[in-house]
Each structure stands twice: as structure tokens, then as C-alpha cells.
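A single protein chain has been removed from this complex, and every other one stays in its place.
For reference, chains read A and B in written order, and residue numbers begin at 1 within each chain.
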Amino acid sequence: MSESARSFFFAVALCVVCSVLLTAASTGLQRRQEHNMRLEKQRNVLKAVGLIVAGKPLVESQIEKLYKEKIKTFWVTPEGELVDAKKHAGTDLPLYVRLEDRTIHTYAVPVESDGLWGKIYGYLALENDGATVAGFTVFQHSETPGLGGEIEKEWFQKEWIGKKIVDKDGNFISIRIARGEAGEAVPERMRPHTVDGISGATLTGRYLTAGIRETLESYEPVSIRFRKNMIGVP
Amino acid sequence: MTPAPVQALRKSRSYKAVARALWEANPISKQILGICSALAVTVQLKTALVMSIALTFVVAFSSLIISLMRRAMPRNIRIMVEVSVIATLVILADEFLRAFMYDVSRQLSVFVGLIITNCIVLGRAEGYALSNPPCKSFVDGLANGIGYGSVLMGVAFLRELLGSGKLFGYPVIPAFFYEAGYLDNGLMRLAPGAFIIIGLFVWLEHTLLSRKKGR
Partner (left out) sequence: MENLISIAVNSIFVGNILLAYFLGMCSFVAISKNMKTAAGLGVAVIFVLTVTTPVNWLIYRFLLAPGALAWAGFPEVNLSYLKLVLFIATIAAMVQALEMVIDRYSPALYVSLGVFLPLITVNCAILGVSLFMVERAYTFPETAVFGASSGMGWALAIIAMSAIQKKLRYADVPEGLQGFAINMITTGLMAIGFMLFAGISM
């Protein structure tokens, strides 16, 4: 066999072996990887709606059980109506609802915001009055550790609880992240809508503020219904 | 007196090879080449440890496999063969991390993938495994991986300790230090901290080695 034919066959054989190996590994592990992702998502939804308290981590089976018991996924139509997960249309938005005694206790919306370095993914939960923030979590981001990366920390996320997305007259305001600590610099009437920023991470805050506003705006139809108490479990 | 077996061990070839890889020709400072990407994961010890293990796995097994194939392999396509073997191993490592250590793999993000272009791995395959038997190549790869890993861990130790006051995520700086006005050094958490620590490491190593030679 000539030298180049030998090289060619060697290369082909190597490629076949490598691709078989990789495909086997990838398909074999895919189940587990997807399981991990699903679990991470469930953990974050549960945290946002206040079912997981910081400092008390749950094991896998507990998370799955809790999620199955308390959380139900609905889809929101552009008019703000809830539809069952099986019957949703392409333009509908997902909504994760915490049920207590068959009534909606809190609802979480997925947040996908631009960040300084990449997308920030998380959940923002609102109480059933459609106005008060019940929790905020970030589960994926690529911000600078120690600066913008602090958005994944407990102290920052705790700030959000109890803030209002509407003012006293019911006008939509959204939530703003202040530049550094929200103190005297923030006017009195804006304080219920402002959380303390992270010093040194003004840009991350600005991006996240915009992302949160965009998300909340797209969910306004359903939030308005919650505020008017016009919503029930379908 | 050192016991006889230990002396015999010290004289053996593989001991010398391991010692060389671990100390005198330590990848990060002497073989400079492979420094790339890996520094980015030295903010925390945990990520650095996982990265070191992944890297050691890839270097050791790529050396082993390439050494096994060294007679059958046509010379003119050897670089391609080496890169394919390394890439396959890296992807395997990445997939495994994502399946079994999801948390850490998210923090390592693209840097596991970048092991492919880490010059150490290809360097060991080209420079050692091609001309040595499988067993020795495996040990060589292992030692190089561990040597490289130890530098990563060293950098990560200082960066996590000084930058966040923690080791492996556990706070180690007592609270009264903070009360007395001690502050974590934020610079250590950022990229420049790694560069400066590496510089200081190399300085220390140079000084120690030249003193050893002087005597």
C-alpha cells in the first residue's frame, strides 16, 4: 500500500473511532445533563417564589418533589389570560405559578437580560397582588466575579423582596438598580422601586434594569389582571 | 540515612522524569507555553482543582494513546492525529463534567474546551510520547499535568485567600479581622491579580533555583 493511501486510511479509521466514542458519550450523558439543567431551573424557580430559603439547601429528590407539588407552569396569552401548558400558542409566554390551596400565591417570570459580558438568566417572582416582588434569582451570567458577578449573591437578591413594580396610583414603574447604594440620592417617591446597586458594577446594573423592565412590560397584561384580581387557575 | 529503597527510587529514571516535570521544568514558568486559558479559572480553588484534574486526565491519556499508536501512525499526518486524539479527550472531559459536576462546569465555561489549544498537551505528545513507550509516556503526561495543576492551585490559593478570604468556599479569615478593618483585596479577584502572582511565583522559583545551583 502506498504511503498516502495508508495515511488516508489511518485518518479515516481515526475519525470513525473518535466520532463513535464522542457520539456514544454525548448521547449516553445527555439524559443526565438535561436532568441537571432541569433541576437547576426548578431550584431557581423555587428560590424565586420563596420556597427555598438561603442557608437551607435541599437535596435533589426534595427539589423535584416540592416543585411537582407546588409549582405549575402556565402560558400567558398576549391578552393576559392563563392557558394550560398543553394548549399554548407560539406567541405565549411561560409563567411559573406557586399554588397554595388551589389559589395562586406567587408567580415567577423568566428573566433574560443583556449583561455587560453576556446574557443574564434568572427569575423574578411577584406576589398575587401583581405589584410586589416576592423574589429574584440569577442562575446564569458571565459578569465579572466580585463586581457584576455579585448579582448572583444572596445580599443583592434579598434587596428585591418587597419592592413594588407599580406606584401608588397603579402606574407601571418597573424596578431600577441604583448606582451604588440607594440612599439620599434617590427621590423619596422612587425608593419603593429602587434596589441598592453594586459598587463598581454600574453597567451591569444598567443592563439588568433594562432587561427587567422589558420582561415586566411583556408580562404587564397578566400582572394587570392580577392587580384587578381578575385571575383564576384555569 | 535514607532507606535503601528510597535511594533506589531516587536513582530510577521515572523518578527523575517526574521530579523534572514537577520542579525543575515546571510547565508554567519554564515551559511557559501552556500558560494560556487556565489562569482564568484561578479565582477559586474549587474551579482550579477541577481544571487541573481535567487537564491531567487529558495530558496523561493523550500521551498514552499517542504513544501506543506511534509505530502505526503515518508521520505526515501526525499533527492531525494528535489534535484529534486530544480534542476527543477534551470533549469527553467536558461532557463528563457537565453530567456529573454541573455546578463547576458552568463556572469553567469555555475554559475546559480551551485545553485543546493548551500548548502543553500537544507539546508532550509531540516531544515525548512520539518517541517513548506507552507506560513512560503516561507517567510523563501525569507528572506534567500535576506539575501544571500545582501551579494553578498555588495561584488559586492566594487569589481566593486574599481576594475573598475563603478557601474552597469556606471563610478562613476570622471575623474580628474584618471588624478591625481588614478588607478583602478585590484586585485579586480580577485578572491582573493572576498576572502579578504568576510573576512573583516565577521570581521566587528563579531565586530558589539559582541558589541551589550556586552551592
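In this text, contacts are C-beta pairs under 8 Å (C-beta built on N, C-alpha and C of every residue); 3 or more make two chains touch, one makes a residue touch a chain.
Remember, it's a predicted structure, so these values are computed and weren't measured experimentally.
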Which residue of B:A87, B:V104, B:A125 or B:A156 touches the chain not shown here: B:A87
Of A:L99, A:I161, A:V186 or A:L203, the residue in touch with the unshown chain: A:L203
Given B:T117, B:N132, B:S150 or B:N185, the one touching the chain that is not displayed: B:T117
Chain B residues touching the omitted chain (full complex): 29, 32-40, 83-84, 87-88, 90-91, 94-95, 109-110, 113-114, 116-119, 122, 187, 190-196, 198-200, 202-204, 206-207, 210
Touch residues of chain A, complete complex, unshown partner: 22, 26, 30, 114, 116-119, 142, 202-203, 206
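Note that in this section only the chains that are shown with their structure count from here on.
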Chain A and chain B: spacing of chain centres that average the CA atoms, whole Å: 35
Of chain A, residues touching chain B in the complex: 3, 6-7, 10-11, 14-15, 18, 21-22, 25-26, 29, 32-33, 36-37, 40, 140, 142, 144-147, 200
Residue ranges of chain B touching chain A (in the complex, touch as defined): 43, 72-74, 76-77, 80-81, 84-85, 87-88, 91-92, 95-96, 98-100, 102, 106, 109, 163-164, 186, 189-190
